[in-house]
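For reference, the structure is listed below as structure tokens.
The other protein chains are all here in position, but one chain of the complex has been omitted.
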Amino acid sequence: MARKITYQQAINEALDQEMARDPRVIIMGEDNAGGAGAPGEEDAWGGVLGVTKGLFHKYPGRVLDTPISESGYVGAAVGAACNGLRPVAELMFVDFIGVCFDQIYNQAAKFRYMFGGKAETPVVIRAMYGAGFRAAAQHSQCLYNMFTHIPGLKVVVPSNPYDAKGLLIQSIRDNDPVIFLEHKVLYTMEGEVPEESYAIPFGEANVAREGDDVTIVAFGRMVNQALTAAAALQNQGIHCEVIDPRTTSPLDEDTILESVEKTGRLVIVDESTPRCSMASDIAGIVAQKAFGALKAPIEQVTAPHVPVPFSDALEDLYVPSPARIEAAVTRVKEYR
Amino acid sequence: MARKITYQQAINEALDQEMARDPRVIIMGEDNAGGAGAPGEEDAWGGVLGVTKGLFHKYPGRVLDTPISESGYVGAAVGAACNGLRPVAELMFVDFIGVCFDQIYNQAAKFRYMFGGKAETPVVIRAMYGAGFRAAAQHSQCLYNMFTHIPGLKVVVPSNPYDAKGLLIQSIRDNDPVIFLEHKVLYTMEGEVPEESYAIPFGEANVAREGDDVTIVAFGRMVNQALTAAAALQNQGIHCEVIDPRTTSPLDEDTILESVEKTGRLVIVDESTPRCSMASDIAGIVAQKAFGALKAPIEQVTAPHVPVPFSDALEDLYVPSPARIEAAVTRVKEYR
Amino acid sequence: MSETLNRESLLKAYRIMRTIREFEERVHTDFATGEIPGFVHLYAGEEASATGVCMHLTGDDYIASTHRGHGHCIAKGVDPVGMMAEIWGKATGTCKGKGGSMHIADLSVGMLGANGIVGGGGPLICGTALAAKIRGTQDVGVCFFGDGASNQGTIFEAMNLAAVWKLPAIFVAENNGYAEATSSKYSVPCENIADRAPAFGMPGVIVDGFDFFAVHKAAGEAIRRAREGGGPTLLEVKLSRYYGHFEGDQQTYRAPGEVQKLRETKDCLLQFRRRITADGEITNEQLDAIDREVKTLIDDSVVRAKADPKPAPADLLTDVYVSY
Partner (left out) sequence: MSETLNRESLLKAYRIMRTIREFEERVHTDFATGEIPGFVHLYAGEEASATGVCMHLTGDDYIASTHRGHGHCIAKGVDPVGMMAEIWGKATGTCKGKGGSMHIADLSVGMLGANGIVGGGGPLICGTALAAKIRGTQDVGVCFFGDGASNQGTIFEAMNLAAVWKLPAIFVAENNGYAEATSSKYSVPCENIADRAPAFGMPGVIVDGFDFFAVHKAAGEAIRRAREGGGPTLLEVKLSRYYGHFEGDQQTYRAPGEVQKLRETKDCLLQFRRRITADGEITNEQLDAIDREVKTLIDDSVVRAKADPKPAPADLLTDVYVSY
């Protein structure tokens, strides 16, 4: 499998293949085609960063541009899922969740339970997340913790092109509501991706690197930061195991706990702000379920408890860096 | 200070005293008076459960009923705070946050930072939360973790009438946006409350009970469940320290860490669902900062990862009970 | 009699309205004893709206409802026995006791759920209508909502989206004059809710919600237009709720005698009965017989609901995901 494509292309390909396979799959969002009602090109944008480009003409009537009404169209995707379609709605930036959260967390997520198990809501909400684009406080958040907190949702945070494709295909085929989060900085990341369709099951972590000394659990873009740190630490003789849970809900606790049983030392890398974060979550689980194995404090490497700053000088400090990860690993390694 | 009033009366008194003291304080919400435009009584409701009753006539023009437009009026409260008022907006049930979250988390919470420190937004959002009223999945959530996660917000969860009054007064006087969460089951709880006005500072935990064996950190209504459990455990010779942080953001880490340094054993009781919860948060902080003192796994007693069920038979199982807390304490106490 | 409704349909409509009324009166009585848990919002007085609209719908059409959902459920064909058990929190309920009054749903008959979030149904019904449109069926989606909900952003967005996508959706604004204790005169700053339709480029229609025939006719036109690809309609039904916002509401915000007068002069069941018996083809005796059957059904539903088991502890954890 020598073909290399970008994370963005992998997402496009997953959408394409699923739309080809299953006529119930539709996509919708602001400018998912672009140019609706305008005099110029149809499919002028293919999504704000071009992720959905080319699907509009290929699947007539199944790529819907929407007015700027996130509650309206995200809710419509939820309703359509209840009536037999498998919609993929794009929220553009996950930060916009504040204007449509109800349709996701009180409606889609709770239908099955509130209705006594008699509903299925196979909807996917795709959204960009994360810092690094100098996009400032309202366009750079992670927020996966909020979705992870809500029973009834599944939450996916692919860290590379291969996972992006396989996890998105699984998301579309899955019968529960799925939040699929794409790190904007990763869109240009290249990686080997098979041309054929494949699904990566939820709740199965990827052990991105094996090691005996310290376990690093990282999410999304942070997996790559962790791998960079781990490579550097290797030179210092510290062998890190890097675990990429791939989905925060469901969470592959077993892989994490087994690793900690082996290493006794844990660093969690989470790009989001620290309070009630995925970093907290993993720390809490391990402190309860693998306490006996722990040989050092659990270190959390996260953004600080501040909004995402605009200036590159500050944003670069905001995002957890390989250097900070290395320092944390060194601290837990040296702890006696 | 022999006077006893309910939690609900304490909240009403805090609003009343602050409105009397400071003409900039206004309150708004759906039926905060009730009867607007209707032929019958004005101030017919005083809030859906009567919490704001009596203020409408006492402070003419300063108690505003709103249409059912939470984004509209919560955002208006935020805007009014930027223009010199000190509004207290009622969201009724915190579960309704899904239709207005943006105005809180992207606007109010981020103004000061995004604007380079040049804004103050002294707004209070009051809301009912919690299970126990057979109000089902969309009217029974906790959600304080979501607010706690967001830099720029302060989050208050009073567990008794005395705290409710003093913390609400502090909330109104505070110059940052505050989320003030009232547990609906506590409204009828009675307690001693001074008639005079007083403010309880944020970020100062209340040690509700002292003990050397096990630290219990609990929030809101769960403080009372924890105290019940602690009283029972006392009879078995287990001495619990029960800590009520009172505010989840800012959080009084020191009091918690000192207690764990003393006891070495920690149980966290959080009525919310477990993932990325306050239980996770406290566990993560302690596993990082008081690891050396820990003698047992950190136990989290929370609701399960499911929506709040309607039937009393299920809801009573859903909410962490004193019995479950006792069992957790016993487990950590016996851990070797 | 009506031009479009045959004898059978008239009897069916009467039975549905009577069932809703009986159901709600009974819940009202039983709530007072303290045995029914939670918040309950009754639909009594508004029967002609749900019934007049839903008489046009098939099982493949969807409706989205509100916190005041019992009437919509019954009119759309949800089994009242399961509903009663649900309201009592029993395992035999429509939702196994997990949803309660505010969340009764039955997708098998196209009932997408009562909703605890005011305005929540608007976007959802756009979705069911979109699915119908994409599949090329003639099915429609109907969103019921209140005067209070007409101020909620989700409802505005949904109407706008339905117009942009030309969806087969009907927005039924049930204007009963109050949102909790707040008058619609206060919260709706235009004369009628239907006056909002032009903002979304769709027809707006006003009907008397005490008059089943008026509702039935106006709804029929809107639904036909939608089925034929003519896009959405906003239908404002003016009516009244006979009880408080929820059970326990003292209603001091209402004028004294407000409800009593309506009950005596405009009640939808009274009017309907008078009208359909006018020419003698349907007799009062026939309708009395329906009344008795309905009463037996509802009595029975309560007897069963009381006797039925509560959910088992293990039910707490099931039905969250299809797979996890």
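To keep things simple, chains are lettered A, B and C as they appear, and every chain counts its residues starting from 1.
What we mean here is this: a residue touches a chain if its C-beta (ideal position, glycine included) is under 8 Å from a C-beta of that chain, and two chains touch if they have at least 3 such contacts.
The model shown is predicted, which means the values in this text are computed figures rather than measured ones.
Every shown chain that the unseen chain touches in the whole complex is listed here: A, B, C. Contact with the chain not shown here comes from a single listed residue; of C:154, C:176, C:240 or C:301, that residue is C:154. In the complete assembly, the contact with the undisplayed chain comes from A:99, out of A:55, A:99, A:186 or A:217.
Of the listed positions C:49, C:66, C:115 or C:187, the one in contact with the omitted chain in the full complex is C:187. Contact with the omitted chain, checked across B:176, B:213, B:270 or B:326, is made by B:176. Among C:107, C:199, C:214 or C:262, only C:199 touches the chain left out of the display. Against the chain not displayed here, subunit A makes contact via residues 30-31, 34-41, 44-45, 48, 65, 67-72, 95-96, 98-99, 133-139, 304-307, 309-314, 317-318.
Residue positions on subunit C in contact with the hidden chain: 151-154, 156-157, 160, 163-164, 186-187, 189-191, 195-196, 198-202, in rising order.
Along subunit B, the points of touch with the absent chain fall at residues 26, 61-62, 64, 66-67, 69, 71-85, 87, 102-103, 106-107, 111-120, 151-152, 154, 174-176, 203, 250.
Methods note: only the chains that are shown with their structure count from here on.
For subunit A, the chain whose average C-alpha position is most distant is C. Between the CA-based centres of subunit A and subunit C the separation comes to 40 Å, rounded to the whole angstrom.
Centre-to-centre separation between subunit A and subunit B, using Cα means, comes to 30 Å.
In subunit B, the residues that reach two or more other chains under the touch definition are 71, 95-96, 98-99, 136-138, 304-307, 309-310. Looking at subunit C, one finds that residues 95, 97-99, 103, 115-117, 153-154, 320 touch two or more other chains.
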